[in-house]
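Here it is, the structure, as structure tokens.
All protein chains but one are shown at their positions in the complex.
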Amino acid sequence: MSVLQVRNVRKEYGDVLAVDDASFAVEDGEFVSILGPSGSGKSTMLRMISGFETPTSGEILINGEDVVGVAPFERDTNMVFQNLALFPHLTVAENIGFGLKRSGVGKADRAERIEEILEVVELSGYENREIDQLSGGEQQRIALARAVVNRPSIILLDEPLASLDRKLRQHMKFELQRIQEETGITFLYVTHDQEVAMSISDRMVVLNEGEIEQKGSVQDIYDRPATRFVAQFMGDLNVLAGTIGARSNGSVDVDVAGTSITIPIAGGDVGGSVDVGVRPSHIDLLDADDPGGLLPGRVLNHIYAGDETVYTVEVDGERFQVETETGGFDVGEEVSLSWDLEDTFLFENGKNVALADERAVELEG
Amino acid sequence: MARTSPDSPSATSRLRSRGRRHVRSVLAYLRDRPRARISILAGIPALVLLLFFVLPLVFMLWLSVMDGMPPASFTLDNYLDVFTTDLYLRVVWRTTVLTVQTTALVVVLGYTLAYSMARFSRRTTLILLLVILPFWTNYIVRMYALINIFSRNGLIDFVQLALGLAQEPGGIMFTHTAVLLGLTYVWLPLATLPFYASLANMDDNLIEASKDLGAGPIETFLTVTLPMTKNGVVGGIVLVAIPTFGAFVTPTLLGGTDQLMIGMVIENQFTESFNWPFGSALSVIVSAFVVLMLLLGVKLGAGDTLSRRGDAR
Partner (left out) sequence: MIPATVERFVDRHGRRIGLALMWSVLALLWIPIAIVTLMSFAADRALAFPPDELTLYWYGEFLRNDSAIEAVVTSVQVSVIATLITVVLATILAYAVAKYEFPGKGVLQLVVTLPIVVPLVVVGVALVLFFGFINVGTGFWSVVVSHVIRTIPFAALIIIPTMLRFDENLEEAAKDLGADELDAFLNVRLPNILPGVVAGGLLAFTISFNEFVYTYFVRDTATETLPIYLWNQIRFEASPEVNVISVVFLLVAIGMIALAIAITNVRRITLQ
């Protein structure tokens, strides 16, 4: 039985549809991220799971029981708020012990558990400190401790690292991962930062405008994005519009940028409009007359970054980003772009053509 | 920077230019004398306040320890009279009781009002205006409105008779209740403001965090909201207790001689008994209460800000 099951949840605010028919599950001990841009409905989703919003329709099952309509103070969930919401009038220990006290844990037990959790978050001895005496990173860890100490079925984190500076964020994300592994509690993490989500999650759910675009492992989502949106959200992507010229067994010829590229993907209709996508890190720059080149281009700009240089190359009227070894191509120079065709994405109506078969199986199965 | 020429014909422009020359010479004189400048600027309002506020109060303090109008000799009899005469002790007691009751009632009603305004209502500016407007109407008018309601055959009687709570119309004028309700009615709008300010400043997320950790709405209110808005509550209490203790218009109009408060006795000393030193002593006692309340207020409210645990920012 999954710890959390969201089934066909829908949330409307008057005319606005915030979440449309979302379904996913979180298993015991997992670290799952809900990823999406602002306005995608991810915060709404979290608030429905924690009990501060009620879905218009659908079910939310925690340990098999539907909790829709159950008040937040009666749910077995605990949240780490985006602005932390630590009680300024209470000490660190009183903050952490707040939930324990409400559950009826005795004074001695409370003190012991508070001490334990402070050790886990590496802030031993902080029991009697005042909240406003703590640094940003320390407050983060206390907010986390306050939620974790109650050992709920699932911990919900609402973009807790958003307000931290870059260095602290890098450090804290691994702290989160470590604490999750040490305590074994299920974490559901909501963010718009795909870099953080990718580095610490087991699985991800990608949301866009209230709909789930894809759910699966980090590897899956990055290497086999279900839609163009997911591909572009997970990392930089260069896209060119083209048309399918011909199909053969296991590959398609796509007419793009005045030439034809043969991509090893089985799918798509002849004559159909498609988007061809390549990641900047996969592209190499060759001399303009090099026979290994796939597409012609002209260098517009380059930014030196040590071992690598990021080139902005004009290709068929579009601007391509290319991350490659520092090669000595100058601004204005004509070049040729080349990449491993296996790394090409092909999208028809926004959907990844390579996964069309799986979708068909899903619909039937 | 041209000025009107001195040989222009009209008399007014000649006056104007002479006036301007005077002004310019004054400004030039003051420009290099910052101390003179500041003495005049700050000095004028300071002088007015000193002459017509501080000095009269000091004079009254001095008079309270005299045995008559000057020339007179020092005595503490005025104060002793208050604390040894049964009548006056009862007045002080009744004033204290009414102050405590009024403050309690205002806090309960005002805080409830402010809480709903801060948490549940969306049209806060309109509601704020509705709360404040009665305070800007004339004090006596509001008392007269209550007289209308409390009098025999007024609204209270109407309701009581309609509900069968009373057989005969009698009104509630000149009762303890009437004065209590009157004082509450006067100060409720004012006290609501600091309650509302501290509630509105509180971080809403704290309430959600508390519920998330298992505390229901009532428990959240008691353990989070109330402690966090303590400063506003103290402010409101001080704002009500001080004028209520020295009240004289409301108890006179609604309570009459049956409900004597210190303020009424003071007024009586000046308009009828003409025992001014004694009246002064009573006034000093009321002032002492005011100072006490202010100190308490600072200690319980602002004191927290000093130890960095005040109301949520």
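Order as written gives the chain letters A and B; numbering starts at 1 within each chain.
Throughout what follows, a contact is a pair of C-beta atoms (placed from the backbone, for glycine too) under 8 Å apart; a residue touches a chain by one contact, two chains touch by 3 or more.
No experiment lies behind these values; they were computed from the predicted model shown.
Between the chain not shown and the residues B:85, B:148 or B:257, the one that touches is B:148.
When the full complex is taken into account, the listed residue touching the unshown chain is B:54, out of B:15, B:54, B:97 or B:166. Within the full complex, the residue among B:117, B:180, B:193 or B:206 touching the omitted chain is B:117.
Interface with the hidden chain, as seen from chain A, comprises residues 71, 73-74.
Of the residues in chain B, those that touch the hidden partner chain are 1, 23-24, 27, 30-31, 34, 37-38, 41-42, 44-46, 48-49, 52-57, 59-60, 63, 70, 109, 112-113, 115-117, 119-121, 127, 129-131, 133-134, 136-149, 151, 153-155, 157-158, 185, 188-189, 216-219, 242-243, 245-249, 253, 263, 266-267, 270, 276, 279-280, 283, 286-287, 290, 294.
Following the convention adopted for this analysis, only the chains that are shown with their structure count from here on.
Per-chain Cα centroids separate chain A from chain B by 58 Å.
The touching residues of chain A, counted against chain B in their complex, run 50-52, 71-74, 77-79, 81, 83, 85-89, 98-99, 102-103, 130, 132, 146-147, 150. Residues 203, 205-206, 208-216, 219, 223-224, 227-228, 308-309, 312-313 of chain B are the ones that touch chain A when the two sit in their complex.
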